[in-house]
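Each chain you see keeps its place in the complex, though not every chain is here.
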Amino acid sequence: MSQRYPLPELKDLPEDLRQRILEVQEKSGFVPNVFLALARRPAEWRAFFAYHDALMTPETTGRTSGLTKGEREMIVTATSAANQCLYCVVAHGAILRIYEKKPLVADQVAVNYRKADIPPRQRAMLDFAMKVCLRSHEVDEADFPALHAHGFNDEDIWDIAAITAFFGLSNRMASFSGMMPNPEFYLMGRVPREKK
Amino acid sequence: MSQRYPLPELKDLPEDLRQRILEVQEKSGFVPNVFLALARRPAEWRAFFAYHDALMTPETTGRTSGLTKGEREMIVTATSAANQCLYCVVAHGAILRIYEKKPLVADQVAVNYRKADIPPRQRAMLDFAMKVCLRSHEVDEADFPALHAHGFNDEDIWDIAAITAFFGLSNRMASFSGMMPNPEFYLMGRVPREKK
Amino acid sequence: MSQRYPLPELKDLPEDLRQRILEVQEKSGFVPNVFLALARRPAEWRAFFAYHDALMTPETTGRTSGLTKGEREMIVTATSAANQCLYCVVAHGAILRIYEKKPLVADQVAVNYRKADIPPRQRAMLDFAMKVCLRSHEVDEADFPALHAHGFNDEDIWDIAAITAFFGLSNRMASFSGMMPNPEFYLMGRVPREKK
Amino acid sequence: MSQRYPLPELKDLPEDLRQRILEVQEKSGFVPNVFLALARRPAEWRAFFAYHDALMTPETTGRTSGLTKGEREMIVTATSAANQCLYCVVAHGAILRIYEKKPLVADQVAVNYRKADIPPRQRAMLDFAMKVCLRSHEVDEADFPALHAHGFNDEDIWDIAAITAFFGLSNRMASFSGMMPNPEFYLMGRVPREKK
């Protein structure tokens, strides 16, 4: 389906999009396809990445989160697996491996997070994320004490829910538009870097 | 659950949020709860409404859509019903009634859109929206010809998918946070205005 | 689908059916479509309404129920929503609003009863009704204590189950035959009557 | 669960119920438990069996059906299996064997009707019954031509839907109330009677 909604050329994009994309390319060594796939509609692109940043790099919006960077990517990976989104599982699984410094964790979380080698706190976090992802209409007050018991406060729980909800949007757009993960993502974070 | 994430006071909000909210209040006669419920996190609020506007009032972002305003609200209502989101069904059902000038259509779409009194074009639109909502991983090229046959072009189809995806996010946040519809919404658009 | 099984003329119906229908018309100001849609088969019509009356107006059959009239209609509305039956959600939602004197409750129960503004007793009642509706094969002794704790005795529980089961029948017949709610139902009970 | 709603004594029942039950006992050699289990509420009992007779022995209500007696019981067996209702699968499976004079057909239909040794007409009939049973909200005009092609007219199709809907009610009441099949049913119709 990549032809139906072709990726735009970087040179044809508005300056603010191009600037951000060049920064990402500088940092990552390549342009993740999501940056181009959504850029055909600049207004949606801007809102998407503003939302992304508010949740995934809250410090850039003047907020701190009780979730670690790795935990946030873990939620994304589990949600994307539940929604069977190829782009997001592969791309965010890569980032998860890097942040957590655990080369095996992304595949574990994607296939069956219940069997992943993660601490109980993260298991509880993913149980709740899956409820928001799959049965949000059943979420209620009774879900909070179990999360509090693992050290999550109400702001952290909002983060879990909001990240799950936002990537449910991302998953649907990626699957709908036939977004394919860049080949680079598949291998990132799998081979521990040698110490120098 | 309204106490867990209490609505902020209008006076405590950043100026841009307060400004927009006052405009909405001016226009609608009341402040829809979603504007306050999400305002406790201004960065997310700004991204949410920027995304909302890009899809629901595209003309404000320099784009036109092949979907009518009523069709866009119809997608929201059907998606929100599938996700059992009380706030969004009631609030957007109200707007749907007003835009379509059909006092019965929102309840029909919310309970079972297959039985709603809508033309085949809108039925095909909602069939596709429900696939994006519930089985986005199965969307593929084979879904497009049926939509083209009803006059939707690829940009319109992107609109259907994106609106469905965005309100899937909205639905999850509303259900998670216990957002309740303002009482005003329930009756809006049900009584045809008398001609003057 | 209304043409496939056309509504019969009142004048062509057996006397007992016509009599009851005229009474309903007298009381309601219109003839709810279910009375005509099923009347094409008088024997089924008689059984249907005899069953309906035994459960919904038990006093007409010499029995009292521990459920209020509003609670019975609340079960019908929740069951009909679970079965996505347009006719029954709209028609019985209207009656629910009137009996409970709560203009908002029907939409809340229909979209997501877990978020409805109802007391814990009614929430427990609807949880059980949904189990009978969707997973009756799993009902067992363990379901009773929670209901007893809310003041329901075994006869009340029979009422919950029987109303759920009967309207499951009604829902299927209405959806199958394309029964459409009378326009009058949509607005009934939404505007509180002014006190005189 | 049989103790929670104990079967009443025949002598304590209203005369019309006792009369019918004695007739059944005379004919069958035993009293099927459903006749006693529902008799604790005579008004519901009368409606239940009036409905039953209108659909299953239409000739007693002055109507003929295009479905054979065996076909009607086949619908009941398939519906009851889908609803996992022990009483109805065993009791109506027995009657199905007898009417169809096929000792194996009831188990086949109950386990997987798609593999049963039945003609295409009956397969189409059960496909439609299962749609009414499990997804009645999706039934629409497109379902009718396939049934017409197998010789079912619109009245026959009403019969299929109504029998499915009625036994969905019966299944829920039986499972809810813990109704157990009489031991006699399990063996009925399994051993072909010798010709004399």
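Order as written gives the chain letters A, B, C and D; numbering starts at 1 within each chain.
The rule we apply is simple: contacts are C-beta pairs under 8 Å (C-beta built on N, C-alpha and C of every residue); 3 or more make two chains touch, one makes a residue touch a chain.
Since the structure is predicted, the reported quantities are computational estimates derived from the model, not experimental observations.
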item	value
Full complex, copies of the single sequence (shown: 4)	6
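Heads up, the rule we're going with is that only the chains that are shown with their structure count from here on.
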item	value
Pair exhibiting more inter-chain C-beta contacts, B-D or B-C	B-C
Cα-superposition angle relating the copies subunit C and subunit A, to nearest 5°	120
Whole-Å separation of chain centres (CA-atom averages), subunit B against subunit D	45
Centre distance in Å when subunit A and subunit B are each reduced to the mean of their C-alpha atoms	24
Subunit B and subunit C: spacing of chain centres that average the CA atoms, whole Å	29
Residues of subunit B whose C-beta touches two or more other chains	84-85, 112, 115, 175
Pairwise touch network: line, ring, star, complete, or other	other
Contact footprint of subunit D on subunit C as seen in their complex	1, 4-5, 41, 43-44, 46-48, 50-51, 53-55, 58, 61-63, 83-85, 132-133, 136-137, 139-141, 144, 154, 158, 161-162, 164-166, 168-173, 175-178
Residues of subunit B defined as touching subunit C within the complex	81, 84-86, 89-90, 103-104, 107-108, 110-112, 115-117, 175, 178, 180, 183, 186-187, 190-191
Subunit A partner contacts - residues on subunit C that touch it in the complex	112, 114-115
